[in-house]
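Removed from the display is one protein chain of the complex; every other protein chain stays in position.
Each chain carries a letter (A and B) given by its place in the written order, and its residues are counted from 1.
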Amino acid sequence: MSQDQELPPAHFSKSITHRNLARTVATDRADFGVLSDEPETTGPLSSVTRPSTRRSSASRSSTSRSSRRLARIISLSIVLPLLTLGLFGLCYGQKKDSCVECHSQMEGELLEPVTHSKDDIHFSRGLSCSSCHGGDPTQDDPTSAMNKGKGFVGKPAPKDIPNFCGKCHSNADFMKKFNPSLRVDQQKEYLTSVHGKLLESGDQKVATCISCHGVHGIRGVKDAQALVYPLNVADTCGKCHSNAEYMAGYSIPHDQFANYKASVHARALYERQDLSAPTCNSCHGNHGAAPPGLASVANVCGQCHVRQSELFQASVHKTAFDTMQVGECKQCHSNHKIVPPGDFMIGTAEGSVCTSCHIEGDGGYVAARQIRGMIDNLSGRMDSAMAVLGKAERAGMEVSRPKFELSDATNSLTNARVLVHSFSVDEVEKVIKPGLETADRSEKAGNAALADLTFRRKGLGVSLFFILFVAVLIYIKVRQLESRHPGAESKPN
Amino acid sequence: MNTGALIDWIDARVGLGPLAELAHKKEVPLHRHTIWYYFGGMTLFLFVVQVTTGALLLLYYRPGAESAFESIQFIMTDVQFGWLIRSIHSWSANLMIAALFVHMFSAFFTKAYRSPRELTWVSGALLLFIVLGFGFSGYLLPWNRLAFFATKVGTDIAGTVPLAGGFLLRFLRGGEDVTGATLTRFFGFHVAILPGITTVLLVVHVFLVQKHGMSTPEGIDRTRLRTMRFVPNFLLRDLIGWVLAVGVLAALAAIFPWELGEKADAFASAPAGIRPEWYFLFMFQTLKFIPAKILGVDGEVIGILAFALGGLLWVIVPFIDRIPGTRTSRVFTAAGIVVVLYIIGMTIYGYVG
Partner (left out) sequence: MADSENSDHKLGQTADNPNGRRRFLDFLLATSAGATLVAIFYPIFRFMSPPKTVEAAQNSVSAGKMSELPVNSGKIFKFGNKPGILVRTQSGDLRAFSAVCTHLECIVQYSSEKKQIWCACHNGQYNLNGQNIGGPPPRPLEEYVVNTHGDDIIVSKA
């Protein structure tokens, strides 16, 4: 009787016993380079590839030659497909990755890289654990897989992270293969940032690449769930910057995020979902994150608020503010808690920003008062024109055209409020004038409509008088006719 | 100026004999229902007002989805007394229809449709439908939101008529939807087609009235009847009424100018609480009350057919209620009262409900 080689069923993952692996990890955790010299008896296919040792040479007989051939055929026809299937089954149709295989069996911190890998942009581009961490993913044995000799880096220390990521991201030739339009100077920029400089000096608490981008489930910037998607940026920065305990050793406040959330920019971003609204990185930069210099604030705000910035930089305030080191736009509008501006900010009354520097009698004080006066004047005239037009409309007069023309005055008012940043009475007056003219014209039209209404009523009164008079006269005439000609009414026959 | 010589001159050429005879002979019976005799003339007078103000508006109105609204805005603001002419036209339309209803129901209740005046009634009933058509078509011409949706709803209802509904809807709308084509078509109806038909019907109607003279309601003792000459006595009284009507129209135009509203926008949603003008409201309200399905048929279709049947019956009243004093006669009077009360009730409900 030939002993057909009985193949145990192909155990795949089960052959890596938990006990086995745990033992390996427990002994080698501290030193990844040293692996035990255990024979490879626990590989997944070991049961299939292990040479059979059961058969003794004595059992070989001539009659078993044909059965041996048969056995060979049978075993190959079973083994080969199983081998292929096994390869497919194990390696997810791609090349073998022992990192993923082993780590997906683990728990907690060690499992986390695998669970996040499905969201990770690097994985989706065909890269894997070893692309960043080095090592040999073809090896099942942890010692050989996580071999320093094979470039294994393991978990880098915070100070090494910029280099760790920069290994690829600063390499233009390499990045070209994946996204030719992606910048490759992030690491360089980072080194100019406050975070980068502090990191160089030994502070390990500051933000590095992974603080903002995540570490294993790194999503692309355009992915709405990415930590650096515009809607998420402020929360990401706030993770450290709003944490009073974490920021305890530093000299900057930790209320920026809270302040920002109360601003118009946050309202535009979160409520109106306007992705063009600024968030932390719009003013502070991404990788070169640093507060803009006190003398560059207007430039930064001027990225969007072009006119105000230009006017300011051409005005007397530019040199004055820079000399006083008060941060240009920030002095009146604040930096994070930028609330909707209003006319109350201009002038010399309670609540104005001008009086924080200007005192009664000085040139700026006078100018502030004048400018506010002009704006209030236009605003008031527009309101009164609107009131007259509203009255006429409610009385039934057609005033849609003057109403439209009044909206021109709104343009002037908006313009004037922008021109405030020139801090020049003459400039503001130039744009206020056409608005005043428009408002006056509209008010005139409204008054004309009301006068027309009065004219109509008077005309009606006069006409009605005549009409009634005529009616009465006709009636009298009728009576007269009938009294004169009693025969007009014929009697019954 | 010697009016006598002028009249003789015309008479020699045109022949004013029949006219003079009418003027002399036509008499108006005097009884407790005489007052209703004024309403036919009032309706006619208001129609003349409509034609006059309508012709004047035609000098400035431009039909077309892109110009109609603006042209009426122009009339209301830039044209001298444009506000007056336009508001009078809109108010007079409503007053005319009101006068028409009074005239019609008074003729009904006094059974003026009896022989030999059947055709007078029939022509009058047809005039009723034409005038309602004037109202419906004219309402769209300003091309404002209310009118746009009222037209949409109204033509939708027309489309539910079985068999002919689809054709009727497209005929009215000038297409599948209410568009500028509908406006042009309604304009054509309003200023040319309906006036043409009206002219014919009016001539027939007024001629027949002159031919047969004023009818006397039953129950009035004809043997002891006093009458009044039409010319000049009744006519002068008519004139008082017309003069007062002018005063009322002027007052309405000056104190309650007709609104312009907002321009129609096919893509905007219908304004809330949309409803037709008061003279269609009772039908609209009735349709709203009818359940969605009756015996498997659409409630709306039942409603339309019911109204159509009612309209038909209304036209042929003289051929059914022929003999005075019979039970039929009393049934018709009672039915008429029910109809009037129903219309008034439904109209009020349409506003209040």
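Quick notes
In the analysis below, a contact is a pair of C-beta atoms (placed from the backbone, for glycine too) under 8 Å apart; a residue touches a chain by one contact, two chains touch by 3 or more.
The structure presented is a predicted model; accordingly, all values stated were derived computationally and were not measured.
Counting contacts over the entire complex, the absent chain touches A, B. The hidden chain makes contact, of the residues A:T355, A:S400 or A:N447, with A:S400. In the complete complex, the residue from A:S181, A:S251 or A:S276 that touches the missing chain is A:S276. For the chain missing from the display, the contacting residue among A:L70, A:I252 or A:V306 is A:V306, taking the whole complex into account. Remark: the omitted chain is touched by one listed residue; of B:D78, B:D177, B:E218 or B:D265 this is B:D78. Listed here are the chain A residues that touch the chain not shown: 274, 276-277, 303-307, 400-401, 404-405, 411, 414, 418, 462-463, 466-467, 469-470, 473-474, 476-477, 480, 484.
Summarising the interface, chain B meets the missing chain with residues 52, 56, 59-60, 62, 66-67, 70-71, 73-74, 78-82, 84-85, 243, 246.
Definition applied: only the chains that are shown with their structure count from here on.
Chain A and chain B have Cα centroids lying 65 Å from one another. The residues of chain A lying in touch with chain B in their complex are 396-398, 400-401, 456-457, 459-460, 463-464, 467-468, 470-471, 474-475, 477-478, 481-482, 488-492.
By the touch rule above, chain B contacts chain A in their complex via residues 27, 30, 73, 76-77, 83-84, 223-229, 232-233, 236-237, 239-240, 243-244, 246-247, 250-251, 254-257, 259-260.
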